[in-house]
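Only one protein chain is missing from this complex, and each of the others stays in its spot.
Our next item is chain A:
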Amino acid sequence: MTSSSPRPHVRISKAANRYLVFDIDDVMYLRRNHNICSVFVGTMPQAPQQSAFMGLPIELMAEEAQVLVEKNVAFVVDDCNYHLARMAAAGPQDKQYLDAVKAVTSDAQRSMRESTEARKAMYANKGTSKKKEKKNKKAPDTQSSEDVTDAPLADAEEAAAATSLFDTTPEPTSATTTKNSPVTREAPEAWSATLTTSGALLTPSPGQDEQLASVDVPASYPLYAHLQDKGYFMMPGLRFGCDYNVYPGDPLRFHSHFQATGFQWNEDIKLLDLVTGGRLGTNVKKSFLIGGRVESEEQHQDETDTARDVRAFSIEWAAM
């Protein structure tokens, strides 16, 4: 793999103490280059029960967020504060976005106006009766919006044919006729554009006005950082009653090798916990890995390098 040119930092949104990544490019980048695949947590808004196939965003463990910050490939933003700040002060990005919306809207209005006028001209050429012309004015309202947008000049004949169907229908009530009469002035205002993407609103790179949020890592973080540094993939360990499931490669390709649990250097470990972990691990063809940061007397001053100075032990049933 070629080393790519400096890539923009991955933006991690911290919302309600969860660390979320919304950009699919970032997700792929983390998986390929930083052995982090994490958990997809996004559901469809209209079918939240459908959880078999979750989508974006991914939710990072606090450890993963911290590791990425320490590697200087990501930054964590407090999304609540960020949102409020952005709402209060509109920046150049927002103006850009609004301009884009306005441009699309006026485009839509213009083409709408053009097609209405073209149709009107066509009916006028045919020399239709006054009653029929009144009906024609109703046409843009009664037809579905899809028909109207797709109706270029060539389709106008068909539109006329459609309106002729309405000849058999009873005369509309007075309420609708009054509403229909100023249709030429009202029609453009009914058009407002909904953009299919809000990409223009996406955030700037770090540094400018974003307040970076801190990451609260659990006590098992040193073990996580150690394993991550060695290239292992880690997933949440609930399934096997530990802190992390440790995979030797991408979890799509490998079974996990270890169930890992972090301990403090001087924390008491119950032997029964060790037996339980070792026994379960052996049953599922894994090793039970325990570890933590070495705390010796002389190295208390520099606690920054978390990945190093970690000692780990693997436990397996001896089959005797």
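Convention: contacts are C-beta pairs under 8 Å (C-beta built on N, C-alpha and C of every residue); 3 or more make two chains touch, one makes a residue touch a chain; residues count from 1.
As a working rule, contacts and distances are computed from a predicted model.
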UniProt protein name of the chain not shown, from "tRNA-splicing endonuclease subunit Sen15 domain-containing protein", "Exosome complex component MTR3", "V-type proton ATPase subunit" or "Ribosome biogenesis regulatory protein": "tRNA-splicing endonuclease subunit Sen15 domain-containing protein"
Selected residue (touches chain absent from view) among A:Y97, A:Y123 or A:F263: A:F263
Residue ranges of chain A at the interface with the undisplayed chain: 227, 230, 248, 257-258, 263-272, 274-275, 278, 281-282, 285-287, 289-292, 294-295, 311-320
